[in-house]
Each structure stands twice: as structure tokens, then as C-alpha cells.
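Below you'll find the structure I mean.
Only a portion of the chains appears, each positioned as in the full assembly.
Lettered A, B and C in written order, each chain numbered from 1.
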Amino acid sequence: MGSNGQKEDHASELAGLFSLRKLPDAQSDYASARYVVLGVPFDNTSSYRRGSRFAPDAIRNAYWNLESFEFHYGVNIPDAMIYDAGNLFESEDVEEVIDSVETAVRYVSADGKVPILLGGEHSITVGALRNFRDCGMIIVDAHSDFRDSYMGSRFNHACVTRRALELLGPGRIVSVGTRSVSREEFESEEWKDVRFITADEVRERGIRDVIGEIRSMGFRRVYFSIDMDGIDPAYAPGVGTPEPFGLTDRDVRELIGAFAGITVAFDIVEITPVYDNGNTSVLAAKFIQEFIGQRERKASKKP
Amino acid sequence: MGSNGQKEDHASELAGLFSLRKLPDAQSDYASARYVVLGVPFDNTSSYRRGSRFAPDAIRNAYWNLESFEFHYGVNIPDAMIYDAGNLFESEDVEEVIDSVETAVRYVSADGKVPILLGGEHSITVGALRNFRDCGMIIVDAHSDFRDSYMGSRFNHACVTRRALELLGPGRIVSVGTRSVSREEFESEEWKDVRFITADEVRERGIRDVIGEIRSMGFRRVYFSIDMDGIDPAYAPGVGTPEPFGLTDRDVRELIGAFAGITVAFDIVEITPVYDNGNTSVLAAKFIQEFIGQRERKASKKP
Amino acid sequence: MGSNGQKEDHASELAGLFSLRKLPDAQSDYASARYVVLGVPFDNTSSYRRGSRFAPDAIRNAYWNLESFEFHYGVNIPDAMIYDAGNLFESEDVEEVIDSVETAVRYVSADGKVPILLGGEHSITVGALRNFRDCGMIIVDAHSDFRDSYMGSRFNHACVTRRALELLGPGRIVSVGTRSVSREEFESEEWKDVRFITADEVRERGIRDVIGEIRSMGFRRVYFSIDMDGIDPAYAPGVGTPEPFGLTDRDVRELIGAFAGITVAFDIVEITPVYDNGNTSVLAAKFIQEFIGQRERKASKKP
């Protein structure tokens, strides 16, 4: 039967042979999905090495490389039921994009599914977060992103944590991997309202100790946002603003795993494929698997 | 209403905001389409600079760059009704891939639509061509692809013209841009059964004269196959086996336009994005527009 | 004597050994200069392959490669007295950037010097042009840039020719190399007010015939703007939106030379170095030499 109910065409036979490029493990339809992938190819407030708009498809391609099965803890990722909605239609208006992300994430959440956003730049996080005002937030980032406004816009990717603070309030945000902060940010009155854990502190204490501290904050639901520049450029070279002395790939993996069970929304942002050797996209892909795999494992353990 | 008829979800609202990456002008559904894009990410018989399996998505991305409107002759490409079926599920077995292509193209043709294949390597042409045994064939290629068998396989990409000859018979194939031929091919008995027009001959005579010669062969329906290495590497650097002294981009554009009206299937093959600076993919994208635009223009002129 | 008049330091001795990177032939101070180079590292309204903000320094570096002497017609470029002011301080606000360009070009013009702008994206041309409302304008571009507004802004780089038309009025603008036009642009009432000469028309008629036509328009002073995507991607691969079937490098060289004598301001825009193999930057550098060399030659011929 044809795609529009016409008996005479071969639409469904063709659909058995061909498919548009999506996240390889996203083999579910929307109705059955527990996770929904949303690409947001937007990078307009970025200034230095632009191009994160190409990241959603780069991550999908890199993911091809990975096994669907996570043998470390025995989860078959496609069994988690993932739907890939594709990419947001393009716009260069940051507020319009943020509003669209807000709307889409509201739909997905309302339907009882976990949104996984693929940026695009960090500013898209603000739109998604508007749907989770009662959550805690864990950010991985080299930058504090704590300017009140930058280059004339309060929605610039350099202002994400500040906007998040307005949405969630003090004591609800942890940003891990910090190592680039302007004086204006550092000396702002609100600096103390976010827990910035520097990359150096993570190196000194170990990520497990840091995880313990975050656990002690008592979040019940978490919004998890990964700006890939939080990771050291040795592991994640393909970012807009690489900053030396960062987190290791394993630090971030442990952090994801520790809170996967209570994470209700997840994003990965700020990859710029034109500056990448492929490592950054495949690491992002692996973080998605890690998030889903660990979350499913924890879900299955619940009695 | 939801994707599976469930009232309660937001599948269709989401579909209004997001979409998987397809050829930008492919805005038709299958039933209404007059052209169907089929990606075939296969490159297993290639030997030198591999990677044409990444070409279908590279062409889709590069196409983003182009206007949908062809102002030279006033055709709005999306009005031509294009459906993008995505990419063939992957296999490394050349015969299986060729069979799948044959099947898919048969469906599309049976449904009265024009297939546009995005390779992948040249060997996929053989599968498509099996559905057009009564047609003439125009090939753009630096190589004669006339070996009976290569590296142990009769379906190697170095044997395409030979297989085509078996399908169509003598006097029905023109290959334009030839400049790399082995002695074995050149001295084969069947050499005379295909009209090989060298790139040098095109340069000397001009492409319009060559078009005249092909017209005089009296084809009523044409299978049109573009191996991108037929074009000079200055214009198309991202190919597996670049060969100097080639056709110009305009030569190929004129050839496409001249026969678009009688072309019943069209393919573009042998792009290797990892070796490309973007020019090759965008040229391929433009050739697709040119094919559809010229074909539509001619269709609309018919009284 | 020191830089600030202190006798005791070695500032001037150091200045005899070291210098900041500028256009190599720019060996004049401002007061003596007849040409002033202004870099404008702005690319914020660009959407596809961003990065023209890195072009001014890329052109300066590529220029290193060239001889200072133009032996074809015997001009020593540094004798033309060139001053390189460096790059505009950065801003992401397109209107602010355009205003700054307007101001800077006004200063330079008021001081009786010819401004040479190195973009950055095409939108910067609008600021410069505001100082030349009584001139004719010659544009090299693949795109008509004739949208009234794009992505929410009337100053987007896709609207340059439209803004220019408002500044100069009908019959005063020629755009050469056109091959990408949207329906909305093509069908606009103002389309006829600009003379768009397609790349195909240049190929058919030859650039000298086209030059004759432009000469017949009777411009006495010309603003000359080169969007590098007007040139074929084979010669200029490093641009944001490469478009096949373009002008040759020599077409543009002849066009520059033909009008250099009456050109009062000159810009080169839309190079994206991260996508370049170096050819695009060195071609831009050579165009600058060609502009200055031909203009000087003509000046010296005046009796």
C-alpha cells in the first residue's frame, strides 16, 4: 500500500529498503519512543570558530561507528526506544529559535518522553530549560557563560548560565569544568548563586568526589547540558572556542552516568565539525549512548 | 493527531518544526512525486581513494547552498515534485547492492517517476540500468570502465560500461570524457560497440558538436550516468581517481540539458567527500537542479 | 628616542627591526598615503559556511607571496603609497559595523585617499557606499543579493544590491557574474533597475564586450565591489556559498583594470579561509595589486 493509501504505488516497499539519515539507534516511531532526538542547527550568536550548525548531522554520522549494544552493562540501546525527529527548520533569529526549542521540548515532555538535543550552540539550552524550572541543572563547560548580555544580546551563547539562573534560582545549578571567566562575570553578585567547579578542582579532587558533592545538593530531577568545550581539546578538538586544561572524556562519562537516572532532559552543544578530526562528534555520540544506556540500566534496576 | 493515530501525542506538531535531512528541494511526498531521489552509500569495489559511501549525504548538504528557483529559465525546482527516499540500507556485497538498486528503481519506474540515484560508486548504475534495456545511454566518465572483470569481480566499478553493453547492445552507449583506458580495454573486440568520445575530442570539437552527434544516434529514451571524474579535477577534485585534462563543468551542464527531455533515469556517482573541498558536492547538486529544471522546462514546452 | 619622547628607551630601534603584520606593500604612513586598506572582520549575517571574519589577515598573509613590482606594465606597487589601518574592532551588530565602515570610509575619502576594504561579508559594502551616492557601482557576484530583507534583517549580506539601489537609484548599478537568484528577487519590480549580467552571458559575449556595455553607461566615478563567489569555485574555492559555472579569474582582472582609473573605492568580500586552499586569498591579493597597479598606470598616463 502506498504512502497516502494509494494501493497502486510502492512507497512502503521502498521504505523497506531506504531511509533518511537519522541516529542509527533511533529505530522507534514517535508514539512508542521514550527518548526523542532533536537537532538544532543554529550558531548565529557564536563569534570565533563558527559552524556548530553542522553538528547535528555530524553526530548522526559519527554514531554509525558505534555498536548498538553496551556490553559493559548489557543494554541494547535501540531497546530504549529512540525517535529521531530530525533538525529544526533554520532561522537566524536567536529568540525565535529558542522559542521553537521551548515549544518542541514541551511537546516531547508532555508526551512523557526524554528530549535529547543536538546543538548547535549553547544558547538553545535556554529554550529547553524553560520546561524544567523545578529541576536542578548540571552543566559541563569551560566557560562560565555568565554574562548578563554579550554582543548586544541576552541570548548570546555566552549568557546561558545567567539565563538558567533566572529560570531556576540560586543553588540549583552546578557547572563543571570552568576555566574561562571574565572579570565582570567573576565579580558579579550572582557568581555565588551557581556552583562553579573548575577543571583544576576536578583534577585535584577526582570526579567521584565531585559527584558526591553534587549528589549532596539533593536534586531530584536534573537538566544535563554538555558544552563540548568543557572537555579537554585533546579529546574534543572540534569546538568553537577550545580552552586548554580541561576535563577528561572519562570525567564527563562518569558524571553523565551518575545522574542519568534522574536526568529528564539532555543536550550536547558547541561542536564545530569543520574544525574536527571526527573525535569530537564520535565522543558526543558515545555520550548519548552512555546517557541512554546508564539511564536504562538504572531504570531496569528499580524494583 | 499522533503519528500512529493516537490523539494524545504531538507527533504532527513536531513534524511541523523538525525534519530529517533530505535534498532541500525534495518537498513532495512519494505519491505525488515525479522524481525520486535514492542514495546508495556503497563503495566497496573502489580501490584507490575510497569514501564515495559518504557522498549522498554530502550532496544533500551541499544542495542547501542553492536557490530553489532556476531563474535562467524560470523553473521553481520544488514545483517539479521531488521525493527523497533517503539511503539504501548498507551492505558490502556488490551483487546484493546492485540487486537492491534494480528493485528500487523498478518500483520507482513502475510508479511512473524518474529515479535520481546518488552514489556511491559507479557499479550501482548496473542495477538501475537493468530496468531500461530499451534505452540509449549517455555516460560522463574519465575512464572507459570497460574491463570484463576487475579484482576478481564482474561488478567492479571498472566494468560498468561493459555490463551496460551487455544490457543494451552495440550502438546504444555513448561515453563522453574518456581519457583513461587500459590496453586490454582498448584492444577488446567490443571497443567499437560503444562510442567513446575523448575529453580531447570534446575540447577540439566543442560540446555542441558532440551533442549533435549524439542526437543523430536517435535515442528516444536515455539513461544518463555521471561519473564525476569525467569532469576536470579543477572543477571536481573530490573523486576517487582524479584524471587531468577533463571536461569542463559547462560541457556536462550542456550535455545534461540537451537530453534532459528524454532522460528517464539519472545518476551521479564516484564523489569522495573526504578528498573534496566542497566544490564537487555542490557541482553534483547543481547538476541535479539542472537536470530537473531543464527536463521540466522541456516538458512544459511540449504542446 | 623612545616612542613617547623618552630619550632613554629603544622603541624606535625596535621599530626598525619588527613590525606588526600588514599588507606587505603598505609601506606608507597615513598622511602620505593615496590608498588606505581597511579590514572588516565581520561575518555575522552569513549563514552557510561562515568564517569571512578571518579573511582580512588571510589576504595580508597571502599577499606576502607576490612581487611588489607589476612588470606587465611597470608599476612598483609600494610607490602608489599604501597605508594599512588594520582591522575594525569587532562587533556582532551588523548596523553598528556598517555605521563604523561608513564613518571610516568618510574619513579616508575626506582625506583624499582611496579606501580598499577587505571583508568580512558583503553587507559591509553598504556602509562604504553611503559615501559615494553619486557614483556608479560595479559588483562581481554569483548572487543578485537583491532581497529586501533576509533572516529578519535588511542588512543581511543577501540584501546588498537592494540597499545599493536605494542609495544610488536605477540605472547606476551593474552586477556581473549573476547565476543564483530567488524567484522573489527575479520577480521584484526593481529587478530591471539593476543591470544583472549573468556569468553565462559573460561566457557567451566575452568580458571585453561586457566591458564595452558598462562603459557605455557613462559612469564617471565607480564603486567597485568584488564578492569572491562571483568567480568560479575552481579559481576561488574558499567562499561561503560556492556556486558553479562562474566567471574566470581573468574576466574579473580585466573588469578591474578597465575601470580602475575611475574607481574611487574598492572592496573584496566573502572569502572564508577555513574552506580555502590558499588560492582564494592569493587571488584577492592579486586583485588588489591589479587594482592599484592599473589605476596608477592610468593616472601616470594622464597628460
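FYI, a residue touches a chain if its C-beta (ideal position, glycine included) is under 8 Å from a C-beta of that chain, and two chains touch if they have at least 3 such contacts.
Values in this document were obtained by computation on a predicted structure and should not be read as measured data.
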Whole-assembly copy number, given 3 chains displayed: 6
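The definition used in the following text is that only the chains that are shown with their structure count from here on.
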Chain whose Cα centroid lies at the greatest distance from that of chain A: C
Same-site or different-site touching of chain A by its copy chain B, using the half cut: same
Rounded Å distance between chain B and chain C, as computed from the means of their C-alpha atoms: 38
Chain A and chain B, separation of their C-alpha mean positions in angstrom: 38
Chain A, residues touching no fewer than two other chains: none
Footprint of chain A on chain C - complex, ascending: 43-45, 47, 49-51, 53, 90-93, 151-153, 274-275
Complex contacts: residues of chain B adjacent to chain A: 2-4, 6, 8-11, 13-15, 17-22, 29-32, 36, 38-39, 54, 57, 61, 84-89, 100, 103-104, 107-108, 110-111
Interface residues, chain B side, partner chain C - complex: 64-69, 71-72, 74, 76, 234-235, 249-250, 253, 277-279, 282-283, 286
